[in-house]
Each structure stands twice: as structure tokens, then as C-alpha cells.
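Since the structure comes first, as C-alpha cells, the remarks are kept for the end.
With one protein chain removed, the remaining protein chains of the complex are shown where they sit.
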Amino acid sequence: MTDLERLMAIEEIHQLKACYFRCMDTKDWAGLTAVFSPDGELDMRGEAADKSKAAEGLVHGATAIGAFIRNAVLDLVTVHHGHMPEIEVTSPTWAKGIWAMEDILRWPEGGPIKTLQGYGHYHETYRKLDGAWHIQTSRLSRLRVDIT
Amino acid sequence: MTDLERLMAIEEIHQLKACYFRCMDTKDWAGLTAVFSPDGELDMRGEAADKSKAAEGLVHGATAIGAFIRNAVLDLVTVHHGHMPEIEVTSPTWAKGIWAMEDILRWPEGGPIKTLQGYGHYHETYRKLDGAWHIQTSRLSRLRVDIT
Partner (left out) sequence: MTDLERLMAIEEIHQLKACYFRCMDTKDWAGLTAVFSPDGELDMRGEAADKSKAAEGLVHGATAIGAFIRNAVLDLVTVHHGHMPEIEVTSPTWAKGIWAMEDILRWPEGGPIKTLQGYGHYHETYRKLDGAWHIQTSRLSRLRVDIT
């Protein structure tokens, strides 16, 4: 790949991840689902609030991932921000990357949890399918979580 | 446009928006005004703290926009951060984009409001004039605002 092709791939992956965050926070579930490869993988096992349900945090397939996230945040006000991407394009159709992240989740009034504010990193791979980059795998690791 | 020209335009627009945030938070009003096109438009109507004054949130012209922002935040300590830009260059002299944003405003002691912390998105267009990109239109939509 040329330097220009690498830079283009990096910019497209930056915008792909931007779409992931924006679609989640604006509750655009079709847009969110389309970010992932059809056989993509989301791994939130390490960060389950309820450790007895950690195994449920491994989800396969774009449709299931979209439904999983929708179910998790549908009733919440969420803010997700990504920072400081380190994208390495390993072939014309594969890349890997790390993003720093912060999320703020607010539950409806009356529940046991009011707000969760978390910080960590996404560890991801990306795959180009039919001319567009998708998230192939995504795993979240946390630095810290504050719950009120 | 070539891919390289598009990438250059995107990088210049990223730095333009960085200048907008930095000039606002360091109270460099001349620098902030210069970010906008002479006939630029700022639309904060949807996010007015006082809804009865929402109409005042639509401002035309770089000079008026600079004065509007200066008036709004002169006595405040402000922090504005932008994230996850999605810039689409639609011609050699026009582009559009979305930015996730967070702002933290702190008022002087003794007033009714102490701190506002907000989250949302800027929806913007950009225009290249005399070789430099400017913000042509900017509209803010909020996900959430916390006031203490």
C-alpha cells in the first residue's frame, strides 16, 4: 500500500468509529449495526457491571451486536467519546487500532444506579468489505469506573 | 479532487475547529472571529438556557458571532473539547461535518448558576475563502446538559 492509501484508510476508520459513537448516543440503531462486519465480534466480558452475567458480554454478528447495545442503553441518556486513535493498517483490507474512551451513562430516575462514568480503551480490528471499512472485533478494557 | 486534496482539506478543517475551541477557551476574540466566514452563521437557538431568548441564538456574520460568544463567556472559565469529526469534502471550496462536543462553563461566585456541563454535536459547513477554510454555518444540538 502507498502512504496515501494508508492515510485514506486511517481517515475512513476514524469516521467509522465516529459513526459508532454518534449512532449509539443518538439511538440510530440501523446506523450502529451497519458499522460492524456481518460476522463482527463485540467483547464486553471484562467490563460487565454484573460479573455473573459477564459471559453475555461476548456477542457475535452485526445484528446481534446492534440489538445487544440497543437493549443495554435504550432507556439511558448516553455520551460516548473516543480519543487518540492509534490505527495500524496491516493490509488493504485489514487494520487494527486502539482508542481511548470515556462514557457517561444516565439511568432513568428511581433505579439503583443513577450515573456510570467510565474510562478505558477499545482494542479493535477493522475489515474492508465491499469498499467500506467495518469494525471486525472490539474489546473494551477499563482504567476506571465511577458509579453513583 | 484527488484523495490527497481531500485529506489536506480535512486536516485543515480539523485545525480550524481546534482554533475555534482554543481561541474561545483562552479568550482570543480576534482569533475566534477569524475562524468564521464573513457571512457565517451560528445557530444556538435549540440550546438557549432561557427559552424566551432562544431567537437571539441565531447570529449572522463573523464579527457579530465573535461578539456574541465573547459576551456569553467573557466572565466564565470555559473548557470546550471536540471529538470524533466526520468531515465530508463536497467540493474544492465546500465541506460539511459533525463533531461530538463537551463543554464545561463555570460562572463567577455568587450567581444563580455555578457550573454547566453539556454534551452534544456540532453540525457544520465549511467554506474555503482566499485559500483558507472557515466555518460557514454551525448549529449545536445537545444530548444532555447538567447544571449545578
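In this document, chain identifiers A and B correspond to the written order of the chains, with residue numbering beginning at 1 in each.
Methods note: a residue touches a chain if its C-beta (ideal position, glycine included) is under 8 Å from a C-beta of that chain, and two chains touch if they have at least 3 such contacts.
What you are looking at is a predicted structure, and each value in this text was computed from that prediction instead of being measured.
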Report summary line: Among B:Val77, B:Ile113, B:Leu129 or B:Ile147, contact with the omitted chain is made only by B:Val77
Requested in this report: Go through chain A and note every residue touching the omitted chain.
Outcome: 3-4, 7, 10, 83-87, 98, 100, 102, 119, 121, 143-144
Query - Sites on chain B contacted by the missing partner chain, in the whole complex - result: 4, 7-8, 11, 14-15, 17-19, 21-22, 25-26, 77-79, 81-83, 104, 106
